[in-house]
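All remarks here apply to the structure that follows.
A protein chain is absent from this complex, but the other protein chains hold their places.
Read from first to last, the chains carry the letters A and B; within each, the first residue is number 1.
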Amino acid sequence: MSDYAVRITRLNYSYPDGTRALENVDCDIRTGERVALVGPSGAGKSTLLLHLNGILKGSGTVRIMGQTVADGDLAFIRKQVGLMFQDPNDQLFCPTVQEDIAFGPLNLGVPAAEIPARVEKALRDVMLDHSYAGRTAHHLSHGERKRVALACVLAMEPSILALDEPASNLDPGTRRHLIELIAALPATLVLGTHDLEMAIDLCPRTIVMDGGKIRADGETRLLFADAELMAKHGLEVPLSLRGNHR
Amino acid sequence: MKHSFVDRFAELESPLHLLDARTKLIGFIALAAAVLYIPPGNSVAFFAAFFLLAIFAGISQIPLPYIVGRTLVILPFVLLAALAAPWGGKDGWTRLAVLVLRSTLCLLVLILLTNTTRFVELLRGLRKLGCPRILVVNLSFLYRYIFVLSDEIMRMRQARDSRRVGRVAISTEMKTLGSMLGTLMVRSFERADRLYQAMVSRGFSGEFPVAAPRSFSWRDLAFIAVVALFIAATVYL
Partner (left out) sequence: MHIPDGFLTNRIALSMDVLSGATVLLAAHRLKLESAMRLIPMMGVFSSFVFAAQMLNFPVFGGTSGHLVGGALVGILLGPMAGLLTMATVIIAQALFLQDGGLVALGANLFNIGAVSVLIGYTVYRLFGSPEAKGKRLSAAGFVAGWFSVVVSAAACALELGLSGAVPLKVGLPAMAGYHAVIGLVEGGLTAGVLSFLVRARPDFLKKEAAPRFGFWDGVGGLILVAIPLAFLALAGSSSLPDPLQALLPEPVAGAVEQESILSPGRADDLNRVLLYIGILVVGAIALLAARRLTSRGRPS
């Protein structure tokens, strides 16, 4: 059992049409660490996240909890890595919330008798009342859908959470709720986001990506306060770190 | 498009709603077939069928205006088909009426079936009756995404209409329709891709897990008994 949750070595990936998406990415994340993944649009953040659970396969090695992500045993990898996509509409595809949350655990082989309890717990974890179980995804607000999508991932009890823009398009109150939710989770966290303030809130460490390469990797506040670095990669120094705000 | 057009009254709690979906599927279909087997001369049987359906409709607590409204919407199509049939000879009108009546009775059965069963339950019932899993999964996706698609269509229509003044030539209409369909299709492909990624991320490997079973109750037996009695009655009387 390694104490590295994620080890990525010399990862390269190009899309089918030839565009280079990831170039020589090397990255190690310890168990329990919380890392933010930031960068301009098209930097490769989402692409990298998709490599964590084997949806995309590049050349190079990706190891999750010591095991290499290879075509063979993806079941283990997908149990370990809970990937949450940006658009909840694509993740809520069952007629009811209950079935959506149950989908993951059932695929993992959790006995049918234990499913209701898992669903209840997942709803509680995302602070949704258990009456949500019978509702259809379409009738929920965007914020509620985001929380249900997170519940779907949490129900599988992954050891690594890979979240792609978890708080996008949310009103400030819901966003704050979600940040508190994520803060309370014990899993290793890889957070792909444009929301730099959220990155400061949740992740002591940040990786800056640009053009498919890792450009910086270090302490979040230090990186974000570096105006030159931020400007060079299409980012800005977050408000909370500017000059006389601290 | 009203978003709850399918399940509007399926959330009610009448005795019919509480029946297992399998019972209703088998029972109502058998009832429809029975109606179609009644010889046209047997008015008693027709009235008995109508009576039985009226009782069921009453028990179901589905609002009468809705049932009547729904029937009236479908009726024109039935009439159209009926008028295409060969008529003439004696009692032409009576026989036409009987034809329409048969069709309407079966329509009532369908309305009752779909409005007393939550769609999710209906799917589960179909699955347990041996319907191929893939068909049930497709129906489930259709139900889930039809609202999303109809919203997209509505927005496209609004966009199209706000850029249009007065009457439009058929060829332009066609071209626009073609673009709308093409765009919808591209979005469908992309959605399918993302869906696949989401499913696979949650451990999907081609097989769908089985849901927990539901139990029968005395109500199911009672319903089946009533339907069977009716069928027997129409055969022997």
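Just so it is clear, contacts are C-beta pairs under 8 Å (C-beta built on N, C-alpha and C of every residue); 3 or more make two chains touch, one makes a residue touch a chain.
Since we're looking at a predicted model, the values are computed, not measured.
Check B:54, B:159 or B:185 against the missing chain and you find that the one touching it is B:185. Among B:18, B:44, B:135 or B:159, only B:135 touches the chain left out of the display.
Across B:12, B:98 or B:233, the residue that sits in touch with the chain not pictured is B:98. On the side of chain B, the interface with the absent chain consists of residues 1, 5-6, 28-29, 32-33, 36-41, 70, 74, 77-78, 81-82, 84-90, 92, 95, 98-99, 102-103, 106-107, 109-111, 113-114, 119, 122, 132-135, 137-146, 148-150, 153, 170, 173-175, 177-186, 188-193, 195-196, 199, 204-206, using the contact rule stated above.
Please note the rule applied: only the chains that are shown with their structure count from here on.
On chain A, the positions that touch chain B within their shared complex are 50, 53, 55, 75, 78-79, 81-83, 85, 87, 89-96, 99, 103-104, 106-108, 112-113, 115, 136-139, 152-153, 156.
Taken together, the chain B residues at the contact with chain A in this complex read 3, 119-120, 123, 140-141, 143-145, 147-148, 191, 194-195, 197-205, 209-212.
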